[in-house]
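Below is a slice of the complex: some chains, not all, each in place.
Lettered A, B and C in written order, each chain numbered from 1.
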Amino acid sequence: MSTTVRAQLLLYCPDQPGIIAKVTNFITVNKGNIVYLDQYVDRVENMFFMRIEWELGDFLIPKEKIEDYFNTLYARPYGMYFRLYFSDHKPRMAVFVSKMSHCLYDMLARYTAGEWNVEIPLIISNHPDLQHVAERFDIPFYVFPINKENKLEQEQKEMALLKENGINFIVLARYMQVISPAMIEAYPNRIINIHHSFLPAFVGARPYQAAYDRGVKIIGATSHYVTSELDAGPIIEQDVVRITHKDSVDDLVNKGKDLEKIVLSRAVCKHIDRKCLVYKNRTVIFS
Amino acid sequence: MSTTVRAQLLLYCPDQPGIIAKVTNFITVNKGNIVYLDQYVDRVENMFFMRIEWELGDFLIPKEKIEDYFNTLYARPYGMYFRLYFSDHKPRMAVFVSKMSHCLYDMLARYTAGEWNVEIPLIISNHPDLQHVAERFDIPFYVFPINKENKLEQEQKEMALLKENGINFIVLARYMQVISPAMIEAYPNRIINIHHSFLPAFVGARPYQAAYDRGVKIIGATSHYVTSELDAGPIIEQDVVRITHKDSVDDLVNKGKDLEKIVLSRAVCKHIDRKCLVYKNRTVIFS
Amino acid sequence: MSTTVRAQLLLYCPDQPGIIAKVTNFITVNKGNIVYLDQYVDRVENMFFMRIEWELGDFLIPKEKIEDYFNTLYARPYGMYFRLYFSDHKPRMAVFVSKMSHCLYDMLARYTAGEWNVEIPLIISNHPDLQHVAERFDIPFYVFPINKENKLEQEQKEMALLKENGINFIVLARYMQVISPAMIEAYPNRIINIHHSFLPAFVGARPYQAAYDRGVKIIGATSHYVTSELDAGPIIEQDVVRITHKDSVDDLVNKGKDLEKIVLSRAVCKHIDRKCLVYKNRTVIFS
């Protein structure tokens, strides 16, 4: 693997002739070595989406000035939304859990094995049950019990803790609490949830029971960014598994667990790799 | 393949000790050769479901009296619902279509190739568009244009035609009309529909547009028995295909067509093979 | 849908800085409106692959000179392999069949419904069995019985017929004959086969029996370009379906038929849409 630092640029703007050439030129004339490029034009919205990655080894613009230059030369003139990242900056991720351990274990196994370019400084829960998991992986674990009365107050404390730890994004790993608008606004398109159904089917509580009652032949799981509307945010990843009439609700729960953890981890990985863009409640997931 | 006629018995009843032994004994003591048996106990409802098939070659009870004997000796005493079929009786199936040909072609190709143990005496449509398809396969095609005013009247004519042709069950192959309660009641659990979404997501009209708008990463198709509640009948078969942000609504329509025809044909095949039982809006699909 | 004619350019060349910018500039400075662009860099081979499509409405270079200009200005200087197509030219496709009809019906249903931008001037078979299918769709059907002695001679006649009909590519729709090298060389990467297994598993004859004997839990189908090595050409598309110990060889054959026809039709569609490039026995399939 190369150890050269790479810049990662994600952007969208109204589509226009020559836009790819303009952006790639910016990089190549400044001696950046492009190592990744994926783009897509939404013909309905007439929007151009792009992710481009280049090595900074010989890049003529100093790392700390790239954002400013790009903003001045391209983003403003072309009406672009863009985000710039660097491969040597590990995003910092907080995990929220309740009582079920399967998603947490799956993520910590990948984290500990060095598969993810991320830091996990803390785990937050509304129950003490999974403290032992955090301890096995030597990650600080904070319990904030939540009820109707103390919810906003506890979330304030959580947000202070997140800020203190420089958290960039949050993963709800089967966290059984609805997040309040204030926290969602503080982390726009940066709270990733796993819902244990094939959304938009079976929104809300007890989706496996609902799937059983409806008699579906396939169940699913959906990972999405959290927005103010419950289970209605932009979908990052989904997957499904076939069931039969022989499967009880408990069987669905067990088969679903494997879906949930894999779908959530795939979504988190895409987010860590800066491969997700959100536009009008839909995601563009780069290759 | 054996040319011996086989009896096919589907049943359900409250579960009780020894029920399998009782039913299988009925067949074996009367010298029936069991060639298929699949059973299932629903532990929630405490119901026993069974499908059993046996060769009639040396069977001691005359074919035409089996139903009566079984009813007297087992069905009444054990509170059974049952249906008895014979392999030498081909069910008669009517196909309803509108303007899209993919499901119709798929079924007629199987029918013409002799894959299905069924007769298709006629095709009914509310539009003349697919007459040429029926002609290619030499199947009578009847057009009943439908509007708000004439709907019940036209359905009466359709039902007369179905009766006249001895139709046992109906397949709605992308038929773009809601079936009225009178026709549904005349064919209980014998009208098979294909809905172009992964039910219960995207009930009703324009599901591909709705799937696109919601930004799902997987689309599906669902075949179900028609009941009085729209798109809410017992599901026979579902399948899905992965999509990405690059897929337009037209792409979804095209990918969906392949799903629809395969899912519908699988469901119809299960029905023809008498492998479906309905209980409380859920299906038991035997192996 | 736009009725403007579009140019479709597929190319690959050694990767180099600015190559996307150069190609897109060629189009935009000549007033072509790019409506599709997909590219990919193979980092192992250091090769750049691209498919780009633009509307010719206001394009400054005359349609018949584009190939020459592009060749002179880009292909030679950059060591490119490229192919240029126009959306108003329908490729001409021959179908080869033997005795099984499912793939043939599936393709003709799409063709007749106008889903594919292709002409099918003829169907060729080594058996007369499927003549009735060709007749249903009013397509000329030619029988060339083949045995060890007459094989090369018959293929010569087939090739004359193909040439006479201006055939661009061939689809082997469960054609149960190995194609001789001479014919393969005449249609390099332009003969599409469907093999009824998940290649490279179960090469050769009777793959369903082999899959049954091995006790696999999933079966597949593979569509690939034909090369001189049996079942070893570049793979265009594959798909699979789950089976169980309950499935007999006949069940595998039946489940496999649905796979075969869908996989073959997907591959043919990609080929018709000029979305396949072959490099070193692997395909690049554009989105």
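Going forward, a contact is a pair of C-beta atoms (placed from the backbone, for glycine too) under 8 Å apart; a residue touches a chain by one contact, two chains touch by 3 or more.
This structure is a prediction, so every number in the text was calculated from the model and none was measured.
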{"item": "Oligomeric copy total, full assembly; chains in place: 3", "value": "4"}
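Just so it is clear, only the chains that are shown with their structure count from here on.
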{"item": "Classification of the chain A:chain B interface as same or different, half of numbers criterion", "value": "same"}
{"item": "Approximate Å spacing (C-alpha centroids) for the pair chain B, chain C", "value": "36"}
{"item": "Computed distance of Cα centres, chain B from chain A, in Å", "value": "42"}
{"item": "Shared interface positions of chain B, touching two or more other chains", "value": "244, 246"}
{"item": "Chain C contact footprint on chain B (complex, rising order)", "value": "101-102, 105-106, 109-110, 112-113, 115, 136-137, 244, 246, 254, 258, 262, 265-266, 287"}
{"item": "Residue numbers on chain A that touch chain B, as the complex places them", "value": "40, 42-44, 198-202, 214-218, 220, 234-240, 244-246, 248, 281-285"}
{"item": "Parts of chain C lying in touch with chain A, wherever the complex brings them together", "value": "17-18, 20-21, 24-25, 28, 33-35, 37, 39, 41, 43, 242"}
